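One chain of protein is taken out of this complex; the other chains stay put.
Per-chain residue numbering starts at 1, and chain names A and B are given in the order in which the chains are listed.
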Amino acid sequence: MNVKKDAHSKTKAIAVTILIFVILVPVGYSLVTYVFARSSPKGVPFIEMPASQYEKCVRETEYMRYHHWELLQQIRDEVVRDGIRGDIKLSSCRECHPNREQFCNQCHNAVNLQPDCFGCHYYPASTQATSGEMHGNEAGLHPKNIITEPGRAMGGEQDDG
Amino acid sequence: MEVDFKSIEGKSLQYYLLLFVLVVLVCAGAFSTYLMITQGIYLSGMTNRVPWGLQIVMAVFYIGLSAGSLVVSGLYGIFGKMEYKPFARMAAFMAMLFLIAGLLSIVTDQGRIDRVFVEPFSHFNVISMFSINPALYMGHVMICIIYLWALFKEKGLLTKVASVTVVLWALCVHTGTGAIFAFVPRELYNTALLPPSFVAAALSSGAALMIIVIVSLFKITKRHLDIGLVIWLGRLLAVFIVVAMYVILIENAHRYYQIESREATFYYLFGSYHGLLFWGGLIIVGSIIPASLLFKRKTGTSVPWIVFSSVLVVIGVMCERYLIVIPGQEHPPDLFPGMEVTSTVLAEGIVTYSMSFLELLQALSVFSLIGIMFILGLKYLPLLPTEARIYERSQMLKDLVPVSEKP
Partner (left out) sequence: MDRRDFIRTGGILLVGASSAYGLRMLAVSSSRAPSPGSLPTTRKWGMVIDLNKCSSDCNVCMDACRKENNVAIHGDERWDIHWIRKVKIKSKNLNNSGEKSVPLLCNHCEHPPCAQVCPVQATYKRHDGIVIVDHHRCIGCRYCIIACPYNARYFNYKENDDWPNKDFPKRSHGVAEACTFCAHLLDEGKQPACVEACQRINAGAIMVGDLNDPESDVSQIIANNPIKRIREDLGTEPKVYYVGL
């Protein structure tokens, strides 16, 4: 009878261990990072308003702040799958916000988000480099760039940009 | 007949050593997959002309192996052969593991693994074999879990229903896997005999692997195994080999006879190293030698010879899976009949596929992962019987083997 009890508690131990690692660690990590992000002194990141010939953005600021990806996905589906090209493109954002560091990355870094748009779509990281020598590898937000020096380990083409 | 199932102790040095080796292999392969995710699949041996390499070969190999295990399990579940009840749980468990290995091989081969867990479900393409098949595989895993549960709980009716379902579903799975290749307009793929050939080779390789695993496991854990059970399985294997040979014969005869595919078939049968793989690996080593060994009375009733034949069959089917996938890509489509290509920028003729070390690591890691699951299952689940005996003489074996005394 004791043997059965030991076996039962051993099974319980295994179940609890799995429960901890599979469920509680990811949830706990997310909670902790969320609390830290909210309580950070910077709060909502500041995006400098550029000088441009347009009066306002294509959508309101509040909508853009919390739903811009929905707009981008809708445009993407219309353009790619239906071939309907309107006035708004990813590149139209560049007309007022030419610099990814001061625009996209401000919020993305604050919430620790890495969309992989920029591995394929050109968006210069800084305005100094727009004069022709920009290369795709400096996008920095593609899964391939998880390691610090993409390409160098296996002898791929990595230049200084 | 009461069969007592007991898990293994799993505390020996060999057990932990094996576990350690397998974990190391899994990590090595995981690192190799990570490199391919971050750098690009050019690190493997796959090229513009050969986009499917070792991982897909292993995927179809594993899927094939799951069929034979289920046949052995179905001997008890469907046909009620009580002498095979001892193997039913192990066989169902192994079938499930092979399916998981097949799915893993495919998933680690994708260009964008981050999307493969989302897109195939949200945007299912009902006419694509690559959509239908993973759905079939996953359903099959679920049914195997239900079947295992029915076996563990000794539920008679559910066992029978589940085992019939699982065998029929396995038929769909293997036909579907063959259809991945057969339904595509590539010269060396496009034959309606490929799905049946697939099923036949799956049955023979799975039964062979079951024989190998049963004999080795019972030997290692020092549990009694009546050789009559192995001999009967050996005969079953011999029948499967003959059926598989027949379908392969018809498939290649038809391809060769047809004028338009004759040149491609000649390349398939006799060209480069495939000729050696086909005639040496599949026909002689994989089919003729094992079949003759199993049909001859002296070698067909001796367990070491049966195990040896099973190993040859597994090697032969591995060659066959390779032959299904790779030569069809190496041989070019005939875009300009009657013309020859004199200058190209890309390779337009026959190319060669050479696998890379990283792909081998990936394949080893998938195998090691299911190995780990298997030996952990042996330790924590009552999969293995304490002994496997025949208590009643069957007509076929009555002169060949002694039967045990009833307890």
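Please note the rule applied: contacts are C-beta pairs under 8 Å (C-beta built on N, C-alpha and C of every residue); 3 or more make two chains touch, one makes a residue touch a chain.
This one's a predicted model, so the numbers in the text were calculated from it and none came from an experiment.
S.K.: Could you run through the displayed chains and say which ones the absent chain touches?
M.R.: Taking every chain of the complex into account, the missing one touches A, B.
S.K.: Tell me which residue among B:Val184, B:Ile220 or B:Leu376 touches the hidden chain in the full complex.
M.R.: Selected residue, touching the omitted chain: B:Val184.
S.K.: For the chain that got dropped from the picture, name the residues of chain B it touches.
M.R.: The missing chain touches chain B at positions 7, 37, 39-42, 46-49, 51-52, 106, 109-112, 115-116, 118-125, 127-131, 134, 142, 145, 148-149, 152-153, 180, 183-186, 189, 329, 332-336, 338-348, 380-382.
S.K.: For review purposes, identify every residue of chain A that touches the missing chain, sorted by number.
M.R.: On the side of chain A, residues 4, 7-8, 11, 14-15, 76-77, 80-85, 91, 116, 119-122, 134-137, 142, 144, 156-159, 161 touch the unshown chain.
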